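Of the protein chains in this complex, one is absent; all others appear in place.
Order of writing sets the chain letters: A, B and C. Residues in each chain are counted from 1.
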């Protein structure tokens, strides 16, 4: 089976998320890293791309790359957009319109309007527009979704999600430019911690329950005075399948390292999972005992099996979760190439619609936070 | 040292909390169980009291007990009120006015007005009116309070408290009278889960931070349809020392057994503690590593040492936390008898003021819950 | 129900284990502390006894107490021997022969011969001679025993027990008299860490499996040079029901606080329990998932129910385990008084036979340790 060809925009030398994408895309040998515009500085981007083996498909800008790849006989099959947030919209739009499948980093856009536009373009062009809610790639997250979908928990009553860490808790570090821009509306937009981390938790709530958020109420605070945007937020929400939601996100929670976790409670059982120990899933069927589901155990769902690589008892970590998103995409792309339907257990990568919904939630949180927790519609206009 | 004499109202045969009080009061040999009106059925109360060794100080009603003890040369030193909620006010009031020290079960009253009256009576009579927020008796909870008071965490930014369990999650059991009354406003008042469990978590937030709640916003829901009162609530609040608060309480969280826990985040560090594993306290000083404080370790605070009985590595549990409240009360009573000041490390039992504040919070939660999360004043009028 | 009368020898002011016995004996109100010879210094013993309310039944020596209690119309029902190890034999012997029920601290004697003599005296006199393997009082330890007895695990293949802590790891502290005597054969006998802690783990292995140790092989080492006796030992053993055993005990395991735990593996399942978190029991039925049994959950064994006091989710700790031993003894004593058979769920307190078996194991460990792990008979001669 020939490898698919993969390109990346952003993820230059020293970038935070670039290496994780290269790990994830390359891990299963499904994609070959073929092209890239890796840096906002053309020379550095070309140089670094060449050092990674891209040859003359190391481009100085995404515009060059778009043109160059269009001109290729054998252009890339997928492009990942891993640049800073404000550029996602135009790059994603351009590549979709150029006929490419795209995996865009979160947040997909800076506004709801842009989000709607991307969704429309993806629909019109028929191209894949995925969004990197990478944590949804964990095998046991997939299994939670499968258990809930097949009814193991009955009707879902309540979801409680968290993404609360302590890495921006040092007031002495608040003016450090690496941290500061995140809390500055001019650079970060209407929300800081919720837009950065909260949307992962919110996406996960939707992903595992199969329900979309309809409205929300938020309490946002800046625990460090110099910050304009929030470093802690509590969001209550409602979902279209009737579930109630609670979501806490923080960057000042000293003592917590990562802090993404989810609890789901239904009529017939409860589930609990935490990103820091992703290979165990705590499950209690109503009236029975808490039991521990292990990644890789026999007789899990097809969705779990597909995303599990090594034998039970061996931890699989975050790079493999990312790889699972890439594996979904490889399957989606191949299915199209081969004109067949996709393996349903792979048809789970987050999409433009998810990216759009996150944006709508971000704006609703920002508004609600300003208006004393007013309940706001969290749906993008096009989905109301 | 002669034992103090102790009496109880409620806590009859088969009652839930009666045995824990007898354990707690008797455990250190500080109190002798001397008198009681243990049941709402006079004969049963007298019979059970006698079987517990009360002799002719086993009374048929609290009124008889009040009269009987007043007539004693050597009346009881403390009376615990462990009857159903709606009777707390009149019994507590009568005993305070009768010149007795009282430990009242939570909630102290059914209304804020009653709560204010109790506070006033306690102040006028000069009698001790304690309220049984028994979890505040745990040694490491005391240590959290001491650490925060002495500044180990710097200014407190945020408290996140939970009391979320799954013991009322079975819809098939919702009409069971043992469960049902709790969600019926006619019997339970304006709030169910928050009034039953939430106030423990809220008290703990105040207890450890030394700050009082000023205002709050609540999202209350009934996940099981037949219920009028809430079985799940999320409460955001603000405290008078500037801390932000978040509190989740639930009775439908299948898979969680008890679920009381607290996290406190300050400028200089974070703390995390959970009632189900009360002998460990997780502490991270800013910029250092997470470390585990063990109950009973050397060089903790006087408040922790005073409430620790067995050597490190041996679990101490909930009955010992209750016993710590009783030990505080014994010290308070003795200090008065001996006309000396109380050991400050013992002067920590929850008081009528705490009971009143809880009531105000209960009503604020109920109101906010009805009004879409409106921020409501959570202070009792007399403390505004 | 009149309380039983209880006396104590040893456990004077400042002693380590005295308070735990007073807590345990008093906790359920089954025993009244009536008499004592609490200190090796007569005056101090009498003074402290009086301060604890013993009046003129505070004695200056155990000999006086024996004489005094014999002379009472209403003598004590049970005496606890909590003096240093070397005195256990003569005191226990004297009180048994004097017609008293005895609870002796571990180790019951200093030699196997003495142990056999105690067993014989207990048998001849018909008096209860219990030995304080207090950890066997935990509710979930009782439940393990019940599960195994009723066959939930099938035939037991292997037991792995540990009691390894780090409290004697500081070489700089090794000459501290409080620590030093323990590793000095002149004072401690033939074994240090195994005799002090290992026998608790070994007793637990026997207690839960219902099997006795037949032979053993030990590797004993002194990690701190100045020590003659072992501070770390690994013991392999065999049991009379066919189980294989492994036991590690250490006092130099820095980072471990207490370290008593047990794992049992049978044909049909496995169990795991740890003293530091005694309210959870990990159970895996063959071919199923690991599940968590909670102390206090519904439908456990009668043995577990009898030893559980507060509702599920609230920790019960070590003082309550001790109290369970006392509750067993109260039931045993009452059953005799009332001429009825004992509640089988209470008939579980450790006995002189267990104390004797421990002694035989201690000597076997010492011998095997000296002879390069030679397999030695671990049974006392009278049980061979």
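Convention: a residue touches a chain if its C-beta (ideal position, glycine included) is under 8 Å from a C-beta of that chain, and two chains touch if they have at least 3 such contacts.
Quick caveat: nothing in here was measured; it's all calculated off a predicted structure.
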>> In the whole complex, not just what's shown, which of C:67, C:228, C:254 or C:382 touches the removed chain?
In response: C:254
>> Just to verify: which one of A:60, A:137, A:245 or A:259 makes contact with the chain not shown?
In response: A:259
> Taking the entire complex into account, which one of B:94, B:190 or B:293 touches the absent chain?
Replying inline: B:293
>> Just checking the interface: what residues of chain B touch the absent partner chain?
In response: 289-294, 297
>> Contact with the hidden chain only, please: which chain A residues?
In response: 1-3, 16, 19-20, 22-23, 26-29, 33, 51-53, 165, 257-259, 275-279, 294, 309-320
>> Suppose we count only contacts with the excluded chain; which residues of chain C make the list?
In response: 157-158, 160, 164, 166, 169-171, 217, 219, 221, 223, 232, 234, 236, 244, 246, 248, 250, 252-256, 263, 265-267, 269-272, 282-284, 286-287, 290, 372-375
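Simple rule for what comes next: only the chains that are shown with their structure count from here on.
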>> Between chain A and chain C, what distance separates the C-alpha centroids? Give it in angstrom.
In response: 55
> Just how far, in Å, is the C-alpha centre of chain C from the one of chain B?
Replying inline: 35
> What are the residues of chain C that contact at least two other chains?
Replying inline: 294
